[in-house]
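One structure is given here, and the rest of the page talks about it.
Note that this is a trimmed complex: some chains were dropped, and none of the rest were shifted.
Going by the order they are written in, the chains are A and B; count residues from 1 in each one.
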């Protein structure tokens, strides 16, 4: 074990996710400290910064990022603000953990990607934190090991107890299924080439006008199929499952649970109420990995390419849903930086 | 408990399934006896009949069915021979348990259906024996109970360790998925209105030219979706699963198993090697239900309509697969007899 320094982090965005990342860096993760917090709402920035020793509050993300005691940037502001924050970090050559989505659409994601490519080295890690979940990691290791043969299909389930009031049918794709877009690409090591969105008659639990559930099919350049059931008003809890069907076997994660209880004629257990409980440790592991990499001058984890590909698949999915047909995904050639 | 008579059964077809039904009626099921066995192969018919007290052997199904001590007919001959055997049973007004498929195509199935309709009463029970499986029955009861709300989607898995040498890509639909066609209709109480067949790059385990696995999507007249993963060379065993996604909950059958063993760093259990082990009791329950109904002058269970609908969906599926597109299913109006 060799000694290491402490990483000064600027957190951009002091909303729910931003404040939670501030807490995580300050209270949970060793090796890093929050040096600056930026939010367009000055009071919100100040309230969060006040809880942290030696932390300054800003309204301008660029000013926070320019602070001399900032070594790294965590972007947790709304999606449309990401591009500017990333540009500011790029100017100073700082590593960035950018919450998903990288940017709100494929065109802007591609601009970010080109900018990073011009820098000639990776600075961005996109916040696809499922890649840090213990169960997904186990599934990925199993597939990479190859003992079950080539993966033929993935079956995903993405269920939420209920959706917030502002949730739209488009957001089932852009906010929820975007995770499955990323883990499909990551688990298989393949790009998604076409998307189809099927819509059964909506659940009575779905708010007026929201087509919930949806059933999404991905085709990949490796000839695999992936399907996603997304149902965000299922009432019964939060449940994320993935099953890989390989040539010689299958593997499923996400449906076994800790404590089994017998009572009143029934056996079973509790379902997590939401993603915080289910993925809390994955968030920690994500930030820890990023801090560790940053302290040794590296950037690992999901890249701009992953953020761009997710944006492109997402756009195709929205078009497939709107037009009721299979839509192909067009990606630019993968730059050498991301190979 | 009131006294009851013994049912004399003619078994048409003395191949694998026919001989097994003879054994079941003679050795397992009370209340029935095998009075006649018919097979185009005279020696095969005789060999099977010789094992049963008071059982005559025939080469002509019609002659077997015409025998005066025959009260009921079990058709287990190849599909193309079903229509004639059913006609013979219809002439004598005898109840028939007809192995699936009712007939090999929708047109002939519709002719049988019209013939039964002209008789004005149901005589035919089609051998969709999954409807008698304890787990499917539990799932059906749960859906009918309504406590989970309206069913939105069904996810089916149909996996075989390996396919026989003569199996073709078409047979994945016509021989395997036909079961899911029936249970989808039965579980939901809805007709299938369109079929799409998706085909990932075939498994290395698939014989040359067989597109295994396939992924089939059904749409129903109730607005539900059902998907079927069929993979008949998965090596690892036989596995049939069904998951119903309802408005307020989900239910899954087919993936829990009897004995759990810890050894050598792993926990788990054994997977059934084939459908005989998995559905043995369903076959028994099916025949028992049929005998009981026959002895009280009734016909219950899957009807000609179910056999016809399966044939029609199957044809649509084969077309969807061949033409690489979504194909709608056209059904004649459901006759009053089958409502």
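By our rule, contacts are C-beta pairs under 8 Å (C-beta built on N, C-alpha and C of every residue); 3 or more make two chains touch, one makes a residue touch a chain.
This one's a predicted model, so the numbers in the text were calculated from it and none came from an experiment.
Trainee: Once every copy is counted, not just the 2 shown, what does the total come to?
Mentor: Copies in the complete complex: 4.
Here, only the chains that are shown with their structure count from here on.
Trainee: Based only on mean CA positions, could you tell me how far subunit A sits from subunit B in angstrom?
Mentor: 45
Trainee: Considering only the defined contacts, which subunit A positions touch subunit B in the complex?
Mentor: Spelled out, the residues of subunit A in touch with subunit B are 149-150, 152-153, 155, 159, 198, 200-201, 203-205, 213, 215, 217, 219, 222-225, 227, 229, 231, 234-236, 245, 247-250.
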